[in-house]
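Only one protein chain is missing from this complex, and each of the others stays in its spot.
Showing chain A:
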Amino acid sequence: MNIYINGTGCISPQNTAQGGPLLAAPREYEQVRLATVDPDYKQWIDVKQIRRMSRVVKMGVAAANLSLETAGITLPDAIITGTAYGCLDDTGVFLTKMVNQQEEMLTPTAFIQSTHNTVAGQIALLLGCNGYNNTFVHRGFSFENALLDAIMILKEGTAKHILAGGMDEITNYSHQVLSRFGIYKKAPVKTMELLNSPDTGTIAGEGAAFFALGVTSAPGTAATLTGVSTLYKPLWEGEVIGHIMKFLEDHHCTPADIDLLVTGRNGDIDQDEMYEEVAAALFPDHAEASFKHLCGEYPTAAAFGLWMANAIIAEQAVPEAAVFYGHAPKKINRILLYNHHQGTHHSFVLLTAC
């Protein structure tokens, strides 16, 4: 059974919400923290409802609506999301008030909106969708596990159309805390030069990407979601290489059948070493595209990567801003998306052109 990507929607630090050719006018930044380019959310959300929504809720609802619009679906059978950090902004507001007001006179809105499943809940409320609604909070596997759940449900036959997506936001608090771990670069770096950076650390990012998945294709469908796999804390690069070989074999192909490798390189010289090893061992002559210099690093950044990979298949071209190495063949039939988050959460997504 094929799982088709019938519609996609993305809110990111690039102009991804407005449609048009993929990354036709890429935004270049010189900073260590990228924020989303926000469209006018009122086109999807009523003014009275929008006032209670934090940025991650708005970007999630918008990306979900965009994906449903492109798929021509008004009501999915299920909504599945993945988020590592959830609604951080409202969590911060609620916790700050708890401290400042000695746990008294706490307002309900920030509490209600601070849970991780707020985005999936808001989408369901706005659509009037009473179907299966689930949110995965599995750090760097949050989005991938949402996809796996969607695939399993579609294969079980209990749903025909599923809305699946991943989203995370940065707040001042979270950026400060994460910066203490040394995750980010110490000084601003030009995003288009990030992947050639000679030192450790990356840039922070945020965004939301949603996919309308179905067991039948729609008029604009470009790709099938052929497979998703995850690998947690591999001991060495050989384990990753072996996992990819097995993953491709399970889907009846070899590295030679892959037309484009899309990687989650993030400009951290230590973390990018794994991509170097994998590319050298399995894909030495393949073209490679990357995406984290465009969207920044966050636990569900693979959702942006999948959105980009699907668009590459749809347009049969790799935008210059995404090229890391080589030239993709004229016919891009299969894309392997390989991403890892913090060296611990490795994920693999195989896309095949329809």
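Here is the rule we go by: a contact is a pair of C-beta atoms (placed from the backbone, for glycine too) under 8 Å apart; a residue touches a chain by one contact, two chains touch by 3 or more; residues count from 1.
To be clear about the criterion, contacts and distances are computed from a predicted model.
*Asks:* Considering the UniProt annotation of the chain absent from this complex, which name among "Carbohydrate ABC transporter membrane protein 1 (CUT1 family)", "Acyl carrier protein", "Branched-chain amino acid transport system ATP-binding protein" or "Beta-propeller domain-containing protein" applies?
*Replies:* Not shown, but named in UniProt as "Acyl carrier protein".
*Asks:* Going by the contact rule already stated, which one of A:T107, A:T158, A:N172 or A:T216 would touch the omitted chain in the full complex?
*Replies:* A:T107
*Asks:* Among A:K48, A:K233, A:H252 or A:K330, which residue is in contact with the omitted chain in the full complex?
*Replies:* Spelled out, the listed residue whose C-beta touches the missing chain is A:K48.
*Asks:* Extract the touching residues of chain A with respect to the undisplayed chain.
*Replies:* These residues of chain A touch the chain that is not shown: 47-48, 51-52, 101, 105-109, 112.
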